[in-house]
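Up next is subunit A:
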Amino acid sequence: MGCNIVTDLSSVPRLRPAAVVINQAWCKKCGICIAFCNKGVLAFGEGNRVEVAQPENCVGCGLCENFCPDYAINLEVADQ
Partner candidate 1 sequence: MLPEIEQYFRLEKLPHMWCPGCGNGIVLHCLVKAIDKLCLDQDRTVMVSGIGCAARASGYLDFDTLHTTHGRALAFATGVKFAKPELNVFVLTGDGDCTAIGGNHFIHAARRNINLTTIVFNNNIYGMTGGQYSPMTPNACRATTSPYGNLERPFNLAELAIAAGATFVGRATTYHTKQLTDLIIEGYKNNGFSLIEVVTHCPTSFGRHNKMGSPADMLKWQRDHGVTAMRYENLSPEERSDKFIVGVLHRCEAPEYTAEYQKLQEKFRGR
Partner candidate 2 sequence: MSSEPRLVQGNEACAEGAIYAGMRFYAGYPITPSTEIAEILAKRLPQVGGKFIQMEDEIASMAAVVGASLTGVKSMTATSGPGFSLKQENIGYACMAEIPCVVVNVQRLGPSTGVATAPAQGDVMQARWGTHGDHPIIVLTPSSVKETFELTVRAFNLAEKFRVPVILLMDEVVGHMREKVILPEPGELPVYDRLKPNCSREDYYPYRADWDKAPPMAFFGEGYRYHVTGLFHDESGFATEKPEVIDLQLRRLHNKIYRHLDEIITYHSEQTEDAELVVISYGGTARAVSRAVKLARQEGRKVGIFRPQTLWPFPEEAVAELAGAGKKLLVAEMNYGQLLLEVQRVAAGRCAVTGCLQTNGELTQPETILNKIREVYEHAPGN
């Protein structure tokens, strides 16, 4: 990382598996979420549709939701 300022994860609990919900109606398939997911949770599917390919890998870091320019991703945190 180029500097010590992190992106906004304040509202999302760290390292907790979560359900990643994609609002396909709003998604414009820009690929930002896929590029920033370190765990390979998200992937382009058929017709460049963004899909939750490996939900079990999600650590709830929230980067995808944070960077999605179209508010098309919701991280639903599972109850303890």
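A few notes on this one:
Following the convention adopted for this analysis, contacts are C-beta pairs under 8 Å (C-beta built on N, C-alpha and C of every residue); 3 or more make two chains touch, one makes a residue touch a chain; residues count from 1.
Selection rule, in plain terms: all candidates are chains of the complex that A comes from, given by their letters.
Predicted model only: the values in this text are computed from it and were never measured.
Only one entry among 1 or 2 touches subunit A in this complex, and that entry is 1. Residues 1-11, 25-26, 28-32, 34-36, 65-72, 74 of subunit A touch candidate 1 in their complex.
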